[in-house]
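Removed: one protein chain of the complex. Kept in place: all other protein chains.
Chain nomenclature is as follows: A and B, assigned in order of appearance, with residue numbering initiated at 1 for each chain independently.
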Amino acid sequence: MSDTHAAHVEASYRSYWIAWAILLVLTLVMISISTKAFLIGGILLKSVIIGAWFMHLKHERAILIWSVVAGILFAGFLFLVIHFDAGTSLL
Amino acid sequence: MNSTAVTGHEAATHESEPGFYGTSWQKLMMWWFIIGDAILFGSFLAAYGFSRISAVNWPDRTQMFSLNFITVMTFTLITSSATMATAVAASRRGDRKAAFNFTMATAVGGLAFLGMQAYEWYHLIHNGARMDTNPWGAPAFGAYFFAITGFHGSHVASGVLILLITAWNAKRGKSGPEGVELTGLYWHFVDLVWVFVFGCFYLI
Partner (left out) sequence: MAIAQAVETGKAGHQAHGRDHGHPAGFIRKYIFSTDHKVIGVQYLLMAMLMSVVGLGLSLWFRVQLAWPGKAAMTPEQYVAIVTMHGTIMIFFVVSLALSSGLGNFSIPLQVGARDMAYPFLNMLSFWIIVPASAIMILSFFVEGGAAAGGWTAYPPLSALSGFGKVPRGSPGSGMGQTLWLLAMALFIVSFTMGGLNYVATILNLRARGMSLMRMPLTVWTYFVAALLGLLSFPALTAAAIMLLLDRHLGTSFFLPSGLVVSGQQAANVGGTPLLFQHLFWFLGHPEVYVLVLPAIGIAFDVIAAFSRRPPHGYKTSVWALLIIAFLGMIVWGHHMFTSGMNPFLGKYFSIATLLITAPFAVLGVNLLASLWRARIRFTTSMLFALGLISAVGTGGIGGLFLATATADLHFHDTYFVVGHFHLMIGVVTMTGTFAGIYYWFPKMFGRHMNETLGKLHFWGTFIGAFALFVIQHFQGFGGMTRRYFEYSADYVQPALALNPAVTWFAFLAVGAQIPFFFNFFWSMFKGKKAEANPWEATTLEWTTATPVPHGNWERLPVVSGKPYGYAEGANGDAHRMQNAEA
């Protein structure tokens, strides 16, 4: 990959620090709100930014992206299922 | 007898089918490690969510934490991710010195984060929080808080160690762009986990 992308590397320097700025702003926004839906949206947005830019998922094949997404979905499914049981068997 | 071990890496570049993911096997392994580790943290957080929904008197986060302090911690980690990404780019460009400097900067960020986390723990413990008790409400909070932030902290600590080794190797030219990139992937992942931990414990 690396040889053909010299110009791309220059551009990526800038994109990292843009991503950094967006993440900081997002964090500041998130600490000042308390609506759950927005907070969860903010968390997901931040992780997409980290994944896509910092971890270069943007430049990887779809199959790698989907493998990562699948793993996260399975973990999400675990929570989805067990949350039905929350509070049912406690004293 | 001239026995020479043939490495998978060599085989991969010359004699094999192109990698399915379009990556080296090293990167593929790192990614699958990260997926597994993500599910590990996912399981922890799922259990945390479960217990939090179940609990009768979940403590009020604003009473326990200073949100400003945690925000500074978060800034530190995000910034260290940005320096890491820069280190990877520098190493790709063949700029060893910049790669070394930015990797070291990342390690410093990680150490700063750990220091602040230690202070945060000290603060809570000082106020009476333990693994099995919690003066502000449900004891489960203490258990999950220390377990999950502790587990994340141990990832940061091992990450710092890996960063130092990578920086040292990059300086001597022993660790090429791919090595720095793999370290970077791990570091960004640790940062990503913090986004969730931060959100789940301090914001929601």
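Note that contacts are C-beta pairs under 8 Å (C-beta built on N, C-alpha and C of every residue); 3 or more make two chains touch, one makes a residue touch a chain.
Bear in mind the structure is a predicted one, so any value in this text is a computation, not a measurement.
Student: For the chain left off this view, which of B:M116, B:A143 or B:I162 is in contact with it?
Tutor: B:A143
Student: If the missing chain were put back, which residues of chain B would it touch?
Tutor: Residues in contact with the chain left out: 1-17, 19-21, 24-26, 28-29, 32-33, 35-37, 39-40, 42-44, 47, 50-51, 54-56, 131-132, 138-140, 142-143, 147, 151, 174, 176, 178-179.
Student: So which bits of chain A touch the chain we can't see?
Tutor: Interface with the chain not displayed, on the chain A side: 71, 74, 77-78, 81-82, 84-85, 88-91.
Operating definition for what follows: only the chains that are shown with their structure count from here on.
Student: Could you give the separation in Å between the centres of chain A and chain B, each centre being the mean of its C-alpha atoms?
Tutor: That gives a centre separation of 14 Å.
Student: Provide the residue numbers of chain B that touch chain A in the complex, in ascending order.
Tutor: Residue positions touching the partner: 20-23, 31-32, 34-36, 38-39, 42-43, 45-47, 49-51, 53-54, 67, 71, 74-75, 78-79, 81-82, 84-86, 89, 92-93, 177, 184-185, 188-189, 191-192, 195-196, 199, 203-204.
Student: In the complex of these two chains, what residues of chain A are touching chain B?
Tutor: Residues in contact with chain B: 2, 5-6, 9, 12-13, 16-17, 19-20, 23-24, 27-28, 30-31, 36, 39-40, 42-43, 46-47, 50-51, 53-55, 60-61, 63-64, 67-68, 71-72, 74-76, 78-79, 82-83, 85-87, 90.
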